[in-house]
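Working notes, structure below.
Yeah, one chain of the complex is gone here, protein chain that is, but the others are all in their spots.
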Amino acid sequence: MKGYRRYFLNKALWFVVTLVCAFILNFILPRLMPGDPVAAIVTRMAVGMSNATGVQAIYQQYTELFGTNRPMLQQFFIYVNNVFHGDFGFSFSQYPREVADVIKSAIWWTICLQFPAIIVGWLIGNTLGALAAYLKKGFDKVLMPVSILVSNFPAFGMAVILMVVFGVTLKWFPASGGYGFDRIPDFSWQFIWSVIVHYQLPFWSIVLVAIGGQAIGMRSMAIYELNADYVKYSRFMGIKDRKIIGYVFRNAMLPQVTGLALSIGTMVAGALVAEIIFSYPGLGYTMLTAVMGGDYPLISATTLIITLMVLIAMFLLDIIYGFIDPRIKATQLD
Amino acid sequence: MKHTIRQVFRSGKFLLGFIIFLALLLITIFYPLIIKDAPLAIIGRGTFFPPGIYVNVYDSIGSPQYTLMLDDAAANRIASKLSNDDRLAMRDWLVADGIPENQIDINNTKALLDQWENNYDPKKQVEGMTLAKQRYYLRLNTSLQGLLSTEGAIIAANNPQSGALEESDSVAQTDYVNIKEVPNVRVLPLGTDNFGRDVLTELVSALATSLKIGFVAGTVATLIGLVLGLLAGYVGGLMDDIIMFFTNLFTVIPGFVLLILISFSIGQEHRGAFTIAVVIGFTSWVWTTRAVRAQVISLRNRDHVNLSKLSGHSVVHIIVADILPYIASYVVMAFILQISFGILAEAGLSILGLGPKTTEVPTLGLMMKWAMIYQAQILGKWWAYLPVVVTIALITFSMNLMNTGLDQVFNPELRD
Amino acid sequence: MSNVTLEVRELTTKYITRFRENVYAVDHVSLKVEEGKSLGISGESGCGKSTLALSLMGYYFAPLHYTSGEIIIDGRNITGMDPDDIRKSILGTEISYIPQSAMNALNPTQKVIHFIEDVFQAHDPCKTKKEIHEFAKEAFEALGLPAEVLQRYPVELSGGMKQRTVIAVSVVLSPRVLIADEPSSALDVTSQKMVIKMLKSLMENCIIKSMIFITHELPLLYNVTDDIMVMYAGQIVEKATAKEAVFDPLHPYARGLMGSIIVPESGLRDVKLAAIPGVPPNLKNPPAGCQFSERCKYVQPECMVRSIDLREVGAGRAYRCIFSEEQLREAYKNG
Partner (left out) sequence: MAEKEKLCLSGSGLTKVFGFGRTRTVAVDHVDFDFHEGEVVSIVGESGSGKTTLAKMLLGLISITEGEICFQGKKRDIRTQKKKREYWKNIQAIFQDPYSSYNIFNRIDAVLLDCIRMRVGRKLPHAKRIEMMAEACSFVNLKFEELTNKYPFELSGGQMQRLMIARIFLLKPKILLADEPTSMIDACSRATILDMLMQLRDEIGMTVVFITHDIGLAYYVSDVVYIMEHGKFVESGSADDVILHPKETYTRRLIRDVPKIHEVWDLSTV
């Protein structure tokens, strides 16, 4: 248990350090823009807005929010303080809505779409990869190239094809949106059904892309494990092949948890683009509208939130992994 | 070395990937030599012309006319104007008008048209019919006018003196022109896009740009990764600690978030294809660094490196002669993956609206972006997005196939 | 006459490589182990001794394939048996195996006791968990291993402890024959001694009836087993009691091997070590005649063309050479 505590503390420390660095990057990058950031932002914004009083209000609020007249370090603390109070300022493109408000309405869509999809993709991918490693021959010969093809299929390409086939041509599922445009969000059955129906295409497009990559990783891992000494020994102790396959899959699957943690950033990136294709009302779509409207505060906040989500997911996966794999303790002892 | 290369080319996966990649590369080189059009030239007035051969109508009138007596010409003509949906709609109207359904045969064109002509009345209000539907029937009726006529069309020209129309020529239904004798024919194998640009020419040019972006991004990322990995692995100590701190940091902070922030910070005016490529390269070096470092650390303790030191070789010589050859295969594999990643990253960024400036060069991502904005996928204009998706998939597929092939050559336990 | 626990007649097995080549790593090997006796097998790396260990189990999986011969355990010929029957009624209960690399022999993500549960369930599904736990605890303590090892993951054990745990697991079903393939090669001398002591106590306490011990370390083999067999290129070249094999080997190869022994004992500093030039033949295309002919000092033209049979001399003594015992002794006397 002591080894695990050290592991946990180590990971927690890393989480905090990366978080701080993410804040710093989010803070510094826009300030690297040439000239006065507030002026630059507001000029860019003014293109997209015609409301004169709004422009004025934003300019003032933003000068305050950025605190450009103060020293850099102080600016940073102002920024961190604002973030911790959920104060990201006004959204330019959706004035007078606040950024925090926009994000609040988008974030649940993203979480509910992406995390289940990634996990389902991970599970299916691992199962297929393990089967490919075990069955070899025909199954492997078909599965491998298909996996390579699917995993390299751009996420948006998968989204578009699913949409055209099942949304436009076959009309099995609606092609875009998070719920029927004729519905008002409430807790009625019709609304929930509409959400479920709209959920399918984005969900499966993310799942499909995730499957390929995970299957390939799992296949190599399982082949490696199948050649391990304990497989031979267990066989000679008379243990049934089915049970040994169980050992192998478990041992190969556990490191895949870390594999998932490491690839979750890329997966979320792909999933955000898939959201855009389906006009799904999550963070990806929010990001698109923000970019289109030159809405700086919204972009900054969205990227920060996404980073935060990815960091938390990775942190949790690492913790779970350390908990379920005894091999971690061995590496901790080194 | 020669042996390794021969082995690599004997791997089926690598070879297939290599052939696909080479084919794509050759297309980008030779296509512009044959078709010299500017890829971004707007030639179509209007959006999404479907793929096909476009024959100049004015020229075809002036061309020599030939009479061909072909039996199915009339039927084809009718079929092209009267689709199956139209026939069903006609039946619906007729049934609503009170004609028994069993008396309507939608496959008998002549009978159907007769029934339609006899019964259709644009003023008649059918119960429950929307305004849009009524307009549709109106349009359908107009297009059906003269469908069964066997008369030719008269061509008239404006007399400049009198201002009156004078018949200059007439075209019979059996008149044909030879497409070779029409001076202006344009083949658009993939139609045009939303701006009216030739999709195929644009696609080839976009493929070239995207490959360049991938290549630049891959080179930048691999170089950074290689240098940092070598420094961290070979020098070790504090240098290793510092480099690994940043590497770990950028492993957890999602690269594409940085990409978005940086691209946005650069601003639309400064975002050229090259800049984007460099930015992509700068945000995707971590994996190469990690892999190179791990390799170098295990090599650094290998006896041949010790022996090379004992033979009095300098650090540079050791890195070049005793370390790099051993990690070359990994670096090549990382480079291939980085190229494919760079192409995908550009596409993702462009869809987000953070890609290279639209007016300069076409890229695969930008083509995708505009197709999406103009809803090509919902309107069924497949030629605007499908070739792009297929091209990107082919590039990344070929790259990864090469990579898997290499992996199996260098890690034999993954074979079978 | 004492009971024969394991008899092998003309066993031949082969590897099929990725390029579809046949490599006969065990070539017509016959051996007999009696109850209460241990047999040692030695030879240089690649001579087929580890493959023989795998082949003796009678349970083959790719790339190793059975070709011909018989394995008889306690009067039962197991070579014709259904693999699943072998798994259930032979492996672990009649014949058991200790692998070369005990470091990775146990599933790393499973506690030792859970593996033992699986072993029991594979043969005797009736036993309850509680019975198994108690049995395992007693068995471990009887072998001088602390019972808490059962609740550990393999990674938490030291090298020597891991090796002894593997031995204890291997004999948990009291097999008739134990095959130990280099069980102590990766360990330091003290741990090695503990492992050997444990193996010997297994024999003394009748937990196992016979043992086959495989190693390239001749001084160790000399101290552990009653008889020694020397293998070369998949074949047996010398078969004798430990004492005869080490001090009076007949086959020229065995003689060279025994002459290269180095031990820290007085007087051995002045002995000239024997050396055999050359390398063993490539088993993918072995020489036509005697496998050792290319390296043999006493090679005759006939050796190059004719394969040589094993010559029996006296009880249990045999060697594979064209020369008679007297001829060989004469040759050795003259250097």
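Note that the chains are named A, B and C in the order they appear, and that numbering of residues resets to 1 at the start of each chain.
As a convention for this text, contacts are C-beta pairs under 8 Å (C-beta built on N, C-alpha and C of every residue); 3 or more make two chains touch, one makes a residue touch a chain.
The structure presented is a predicted model; accordingly, all values stated were derived computationally and were not measured.
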{"item": "Shown chains touched by the chain that is not drawn here", "value": "B, C"}
{"item": "Chain not shown: contacting residue from C:His65, C:Lys200 or C:Arg306", "value": "C:Lys200"}
{"item": "Touch criterion as defined above, residue of B:Ile53, B:Ala111 or B:Ala321 at the omitted chain", "value": "B:Ala321"}
{"item": "Contact residue for the chain not shown (choose from C:Pro175, C:Gly256 or C:Gly289)", "value": "C:Gly256"}
{"item": "Residue of C:Pro125, C:Pro277, C:Pro301 or C:Gly314 in touch with the missing chain, whole complex considered", "value": "C:Pro277"}
{"item": "Chain C residues touching the omitted chain (full complex)", "value": "44-45, 188-190, 192-194, 196-197, 200, 216-220, 222-223, 246, 256-257, 259-266, 268-269, 273-277, 279"}
{"item": "Residue ranges of chain B at the interface with the undisplayed chain", "value": "1, 302-304, 306-314, 321-322, 325-326"}
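In the analysis below, only the chains that are shown with their structure count from here on.
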{"item": "Rounded Å distance between chain B and chain C, as computed from the means of their C-alpha atoms", "value": "64"}
{"item": "Sites on chain A at which at least two other chains make contact", "value": "none"}
{"item": "Sequence positions of chain C contacting 2 or more other chains", "value": "none"}
{"item": "Interfacial residue positions of chain B with respect to chain A in the complex", "value": "13, 248-249, 251-258, 260-262, 264-265, 267, 340, 344, 347-348, 351-354, 368, 372, 377-378, 380, 382, 385, 389, 392-393, 396-397, 399-401, 404, 413-414, 416"}
{"item": "Chain A-touching residues of chain C, taken from the complex the two chains share", "value": "57, 59, 61, 87-88, 90-93, 96-97, 99, 101, 103-110, 115, 118-119, 122-123, 153, 155-156, 166, 169-170"}
{"item": "Complex interface listing, chain A residues touching chain B", "value": "14, 17-18, 21-22, 25-26, 29-30, 32-33, 44, 136, 140, 144-145, 148-149, 151-157, 160-161, 163-164, 168, 175-176, 216, 220, 223-224, 227, 262, 265-266, 268-270, 272-273, 276-277, 287-288, 291-292, 296, 299-300, 303, 306-307, 310-311, 314"}
